[in-house]
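Here the complex is missing one protein chain, while the rest keep their positions.
Entry: chain A
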Amino acid sequence: MTDWRPEELLICRLADALAGDRHVAVGAASPIPGAAALLAQEEAPRRMHVTVLHSRRYNHFTDGGRELFDCAGQGRIDTFFLGGVQIDGQANINLVGTGDYPTLTKRFPGSFGSAFMYFAVPKVILFREEHSPRTLVEKVDFVSAPGCSPEGTWRRGGPTLLVTSLAVFAFDGARRRFALESLHPGVTAETVAERTGFAFDRPAEVPTTAAPEPARLERLRRTIAPKVAEFYPVFAERVFGVTEPAA
């Protein structure tokens, strides 16, 4: 029995990954990364900027939708989050659909800004809650954005972590390969191996993802949840029971 929700574990783990950043940006359909960014901001020892694209309150861009990309193009964003209908073992991501392009078997919304942001932002955290052989695949059906690029391609960074509902993987860009970094409480390495469609490195002893500390949970629920309610009301109500956005 735990006194935290799975979403809260993920928010805390993602927030840890943002330590030291000066500007974190969060794009479409990302309530957990959005909450993590605001939590990291709350805990940062120095000033940290957070841009939540879908928020009025936490998006201070004044030059329209393009400013996020212009800002990233200049190197003013340290970390961004991306997800995928499919993510493969070389960190290629697919947000377009499964099956043969263009008609596909199952069409998903589309690539959003991934094909640019993956190159422009030094640190990209891949986040996908569903951890299954259909989401974590050997090879994506469509490359919305490649995880790695050949030498001579302009690229500031790329994927660093993959966080799912079961585990955390670190990505080694030089070897083009994920390594299992930690297992969430109660999850076994065997389960992760069964549910992962790509090959990955696995140390003999895999640590457990740290459970959220009570003081941090309190901060998340009292201070961050009402902020999240402003831009992801459905999520905030479901996870935190919060219906009133922060003033």
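Everything below uses one rule, namely that contacts are C-beta pairs under 8 Å (C-beta built on N, C-alpha and C of every residue); 3 or more make two chains touch, one makes a residue touch a chain; residues count from 1.
Keep in mind that, in the parts below, contacts and distances are computed from a predicted model.
Visitor: Leaving aside the chains on screen, match the unshown one to its UniProt name from "NADH-quinone oxidoreductase subunit E", "Arabinose transporter permease", "Multiple sugar transport system substrate-binding protein" or "Glutaconate CoA-transferase subunit A".
Guide: Its UniProt record gives the name "Glutaconate CoA-transferase subunit A".
Visitor: Looking beyond the chains shown, say which of A:R66, A:R176 or A:R222 touches the absent one.
Guide: Counting the whole complex, the residue in contact with the absent chain is A:R66.
Visitor: So one chain is hidden, and I want to know which residue out of A:P102, A:G186 or A:G241 touches that hidden chain in the complete assembly.
Guide: Considering the complete complex, A:P102 is the one touching the chain left out.
Visitor: Applying the definition given at the start, please give the residues of chain A touching the unseen chain.
Guide: 28-29, 54, 56, 61-70, 73, 95-97, 101-120, 142-146, 149-150, 152-154, 232-235
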